[in-house]
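Removed from the display is one protein chain of the complex; every other protein chain stays in position.
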Amino acid sequence: MTTLATTLVLGGARSGKSAFAEQLVGDSGLSRVYLATATAGDDEMRSRIAHHRTRRGEGWLTVEEPLALVDALTREATRGRAVLVDCLTLWLSNLMLAGRDPEVEARRLTRFLGVAKYPVIFVSNEVGLGLVPETPLGRSFRDAQGRLNQIVAATVPNVVFIAAGLPLWLKRAL
Amino acid sequence: MTTLATTLVLGGARSGKSAFAEQLVGDSGLSRVYLATATAGDDEMRSRIAHHRTRRGEGWLTVEEPLALVDALTREATRGRAVLVDCLTLWLSNLMLAGRDPEVEARRLTRFLGVAKYPVIFVSNEVGLGLVPETPLGRSFRDAQGRLNQIVAATVPNVVFIAAGLPLWLKRAL
Partner (left out) sequence: MTTLATTLVLGGARSGKSAFAEQLVGDSGLSRVYLATATAGDDEMRSRIAHHRTRRGEGWLTVEEPLALVDALTREATRGRAVLVDCLTLWLSNLMLAGRDPEVEARRLTRFLGVAKYPVIFVSNEVGLGLVPETPLGRSFRDAQGRLNQIVAATVPNVVFIAAGLPLWLKRAL
């Protein structure tokens, strides 16, 4: 068993970031809560969700919350538990589709993190390392994701970048 | 105050690389010169430039030079000053639009760096970590950016990769 502090797990698509986050939670010995921001809107997403569910195996309480992340965290992050949020990228996408302001929501999240007493593991994508996207929406999403990652990274004690399933720690205070 | 050596600050879009570079310059206690390669060609770019200007705050001398980077550096990098070049990616884009040969310009830049006595902080994008771009122009730009980053990285003493605002040092000689 290892002590677990709030951590941002960054990485690309299929980089192994969810599996790494699950391992962090599993090693902690805490009760495991999986907070899914995905909604099974199409076959591709349904298949991805099923794949993740199979890999996690038993022992997780699964909660689905596409938009009201801070409310869900307030309910679920309690003594003896670790909450894995998978992932901030889908949450951001859901917020933008719903016409919410990502900056306002990010500030609500950092206020929560400033007072949170129990560990939360966030999974998020790095999406800004390709060419400039061709559409304004693409550029806008890429920029919002970069800002959200920076805001969360500045707030949490631990940040790790995953490539090919392996960690590069950007910050490890605890 | 910290000693500042010439540094290449690499990262994705909205990774916090400009803010990191500004911090490096600010911590040095040197006079600050901001050498902007951007030209306010459209609303999106104008808004981005204004955002950067607001964040930097007072205390910067701003110089704009979209193409003749080495000439500008020769003028501006003088005793007691640090020059922040933001960014090599826009410079490369400007060179290619103007029909200049990026390899020739990169060699001029490395010759300058070989004899430069005052610190320059370069911001540049990593753009090669997505799928292969669909257009020949996209592939050509991605390749030219990769080559330019390699050439500068081989020449300068310090290279850092920024993700979510946090540094991974690739090389730190000074």
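Side notes on the structure shown:
Lettered A and B in written order, each chain numbered from 1.
Quick note on the criterion: a residue touches a chain if its C-beta (ideal position, glycine included) is under 8 Å from a C-beta of that chain, and two chains touch if they have at least 3 such contacts.
Because the structure is a prediction, the values reported are computed rather than measured.
Listed here are the chain A residues that touch the chain not shown: 11-16, 44, 126-131, 133, 138, 141-142, 163-168.
One chain of the complex is left out; on chain B, the residues touching it are 8, 10, 12, 126-132, 136, 139, 142-143, 145-147, 149-150, 152-154, 159, 161, 168, 170-171.
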